[in-house]
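Worksheet: the structure to be examined is printed underneath.
Of the protein chains in this complex, all but one are displayed in their positions.
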Amino acid sequence: MLQFRRMYSQVPSKPVIGFVGLGQMGYPMALNLVAKGGATSFVVYDTSAPVAERLAAASGAGLVTVAKTPSEVAEACDVVVTMLPAGPHVRDVYLHASTGLVAGLARAGRKNALLVDSSTIDVATSKDVARAVESAGSVMLDAPVSGGTLGAEAGTLTFMVGSPNAQTFNTVKDRILVHMGKNIVHCGTVGNGQVAKICNNMMLGISMIAASETMNLGVRLGMDPKLLAGIINTSSGRCWSTDTYNPCPGVLPNVPAARDYTGGFGTSLMAKDLSLAVSAAHESKSTVTLGAVAHQIYNQVSSQKEYKTKDFSAVYKWLNDNSDK
Amino acid sequence: MLQFRRMYSQVPSKPVIGFVGLGQMGYPMALNLVAKGGATSFVVYDTSAPVAERLAAASGAGLVTVAKTPSEVAEACDVVVTMLPAGPHVRDVYLHASTGLVAGLARAGRKNALLVDSSTIDVATSKDVARAVESAGSVMLDAPVSGGTLGAEAGTLTFMVGSPNAQTFNTVKDRILVHMGKNIVHCGTVGNGQVAKICNNMMLGISMIAASETMNLGVRLGMDPKLLAGIINTSSGRCWSTDTYNPCPGVLPNVPAARDYTGGFGTSLMAKDLSLAVSAAHESKSTVTLGAVAHQIYNQVSSQKEYKTKDFSAVYKWLNDNSDK
Amino acid sequence: MLQFRRMYSQVPSKPVIGFVGLGQMGYPMALNLVAKGGATSFVVYDTSAPVAERLAAASGAGLVTVAKTPSEVAEACDVVVTMLPAGPHVRDVYLHASTGLVAGLARAGRKNALLVDSSTIDVATSKDVARAVESAGSVMLDAPVSGGTLGAEAGTLTFMVGSPNAQTFNTVKDRILVHMGKNIVHCGTVGNGQVAKICNNMMLGISMIAASETMNLGVRLGMDPKLLAGIINTSSGRCWSTDTYNPCPGVLPNVPAARDYTGGFGTSLMAKDLSLAVSAAHESKSTVTLGAVAHQIYNQVSSQKEYKTKDFSAVYKWLNDNSDK
Partner (left out) sequence: MLQFRRMYSQVPSKPVIGFVGLGQMGYPMALNLVAKGGATSFVVYDTSAPVAERLAAASGAGLVTVAKTPSEVAEACDVVVTMLPAGPHVRDVYLHASTGLVAGLARAGRKNALLVDSSTIDVATSKDVARAVESAGSVMLDAPVSGGTLGAEAGTLTFMVGSPNAQTFNTVKDRILVHMGKNIVHCGTVGNGQVAKICNNMMLGISMIAASETMNLGVRLGMDPKLLAGIINTSSGRCWSTDTYNPCPGVLPNVPAARDYTGGFGTSLMAKDLSLAVSAAHESKSTVTLGAVAHQIYNQVSSQKEYKTKDFSAVYKWLNDNSDK
């Protein structure tokens, strides 16, 4: 097993905080962190400079500086949060020989920086990057989120955090994450944030398809969907996908199924997370037969024009699509 | 849709009650019904006469009579409960031209009898038999159970009841089922008891395999199983199979996983229920891809010497069996 | 194992031949048998009397008589061929207490009749019915076909025949089946015709989906489909679905893929055969995971308006449907 040093990173009382990756999730997260994080100085970077400028403009005068590379962010900051689309971007932002965060730390002679990666990526990349950061004398934590863009905007995200030790976890939680999220969980060592996220989301993806198959079967056999959901929810078939986020229209109010599957967690995001789970299973020689079938179902659903922008509970509708009942 | 008459069956204040099928479930159910059912006279039948005699001997003197055929039971009784292994047995016990229950009703000129089938069988057979009973002027309800032999002995079964109307449901519930079970649910019209049961159990079978794959994946990737279960159980992956009946040893006390998967609900019973679900899906042109894969997994597991008598959560162990971790 | 008697049925040199079930397959089969079968007298039955009258009219004057029930056919004939949609119809046509074939045999005191069932049904029903026929002193063979309506019209069907012995097989082959088919295979004892058919068609259904997934994957990754098919067909991935009936348009001429999947073997027929295979697997405690997934895929495809009348190779198109490539 990978052993990370039990080092302690002291964060100054008025740290300079950096943020790399200002996309649909990163932008509102950074806004919250600027507004509530208590720092007097921020440095941000995005591949799109106008987006970074927009964030700076939206913040108080002089509070946010725009950097030209991730390495400039690392040179200037005590703490850096990154929020990127996939593993290769994380590798590039952290490890690029000239423009990466680690290169910046080296250039500035900075040690004991705290780097927090909130991207959802494969476990192997997360651990590789963490080792490189550690070799450079700093610490990386993986802290992927759930809660979507609404949670990012409201500052109510869940963070699943892998940290080399409890002290560092507590520091990052209290000084940084609490300003962007509500539920912040320590999942063990570095990389375990990713493990917890893909495990939960694989369980969720399978459950949602199972709930869709079950509700569809019952309805076609003549049962009232609310009655069926009520029976399952007080019995051993109960799960979050049946009692809180039921995919069958008419069972629950205020869920995507009640508004033609708009909003929520997109089918392609579920396909991505299931792909990460299947890959991690291959690496660890684990068998995930239902996980793999769920992955293919979300692959197919999310590739269709009608479903690619819908909530992942739309698999219920897809099961019925164009069918003669 | 099938329409059953909204007839009302009056049950005498001191009814004669019959019971057909005294197997592992039926025997303790009948014992409870005799002990608590308030009837002064019972007539029972089983293909094994010694078993029926044993039940009579175990009851108060003269309370229970042993019949030679199901039709003799029907001739004598106001209410009959049946508990049989599979569809063909139900068809035979109810419809056999000379020895069946319906033949007995006809012979005795009895109308408005209440027949309650607690077997878990296919929906089509259940509705067929109910129609034949109705044609004979009586009423059949389907009332499959969950809770296993422990629930049968303790009188704490859950009954999922399909009834032609609420009045008949209430009569059967208050006069009969309440003496054998704790949770008695009206699922709609005749046949819907079976629908509710296979829907719940398909959801359960898929969830249990999903929970096993997920816990196994997380553990192999280095997470503590209790920590992982805790995270899932407060997140969107939560289900009965993770929070109440977790298949990974060490997570919960007092579950089959804590005692090498002894006791509980056997792998072959789950295979049977999934087979009923897959068949019902075919009949109703429903797609149940995960249900079908779950069925095959329980088929394979339950055919192996080591697993055929184990609880269905043993699929967790099977995923790891003989593997080099 | 089931043991059928090694009885020998002598067929008169000018037998009276019966045919029950004049649907899309049965009608052209019966026409061929009348035209080429050498009998001077035929008796036919169908649930639709006009269809039976049409067959009689299409044949030579006085050659074909229309019966009012299957039992009338059995009373009059030395040999009877049946071609019915599913197991319950076969059970009814053979075993109905008053109008069934066996009742007719009994009424006429006829022994040693040859009954040939060409329906595709479940193995259990086939063996049950064969036993009942044997108890009545006659012989039933199961002889399901492949080749579709085109093969039925051209008289080029393949018959997979289960027979109690080789002699009876040879008699039925030479006197009856050769007039309707080209390839007539003895598969062993009664019931094995059904076994051979569902085994071949399960293999076929899986292979066709596999060929579709493979061709689709290769094309999306940039390969020319003809080149890819050529490589597979000279390598270990070769199968009938790639080298003779390739589902990818442009690879082969004169296959359904070359004409928008019209003609051929319908998606719902494949769904039916896979359902029989999955049920037989459950009965025999066999694991057929890929067979079960293939069944669900054909269930879903065949329930969609756009695909329900298409050839089963249209699963290739379904994989791409509505997708953004």
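Here the chain labels run A, B and C in written order, and each chain numbers its own residues starting at 1.
Operating definition for what follows: a contact is a pair of C-beta atoms (placed from the backbone, for glycine too) under 8 Å apart; a residue touches a chain by one contact, two chains touch by 3 or more.
These figures come from a predicted structure and were not determined experimentally.
J.: Based on the whole complex, identify which of C:A49, C:L150 or C:L217 touches the chain you can't see.
T.: Candidates C:A49, C:L150 or C:L217; residue touching the omitted chain: C:L217.
J.: Check each of C:L55, C:L157 or C:L204 against the chain that is not shown and name the one that touches it.
T.: C:L204
J.: From the listed residues A:R259, A:K285 or A:K305, report the one that touches the chain absent from this view.
T.: Per the contact definition at the top, the residue touching the missing chain is A:K285.
J.: For chain C, which residues touch the unseen chain?
T.: Residues of chain C in touch with the missing chain: 1, 123, 146, 158, 160, 183, 185, 187-189, 191-192, 195-196, 198-204, 206-207, 209-211, 213-218, 220-224, 227-228, 231-232, 234-242, 244-245, 277, 280-281, 284-291, 293-294, 297, 319, 323-325.
J.: Just the residue numbers, please: which parts of chain A touch the chain that's not shown?
T.: Contacting residues on chain A, toward the hidden partner: 271, 275, 278-279, 281-282, 285-289, 292-293, 295-297, 299-300, 303.
J.: In the whole complex, what residues of chain B lie against the chain that is missing from view?
T.: On the chain B side, contact with the omitted chain comes from 289, 293, 300, 303-306, 308, 319, 321-324.
FYI, only the chains that are shown with their structure count from here on.
J.: Which chain's mean C-alpha position is the greatest distance from chain C's?
T.: So the farthest one, by centre of C-alpha atoms, is A.
J.: Would you kindly tell me how far, in whole Å, the mean C-alpha position of chain C lies from that of chain A?
T.: Here the centre of chain C sits 53 Å away from the centre of chain A.
J.: Centroid from C-alpha atoms only, then distance chain B to chain C, rounded to Å. What do you get?
T.: Comparing mean C-alpha positions, chain C is 37 Å from chain B.
J.: What positions in chain B touch 2 or more of the other chains?
T.: In chain B, residues 281, 285-289, 293, 297 touch at least two other chains, as defined above.
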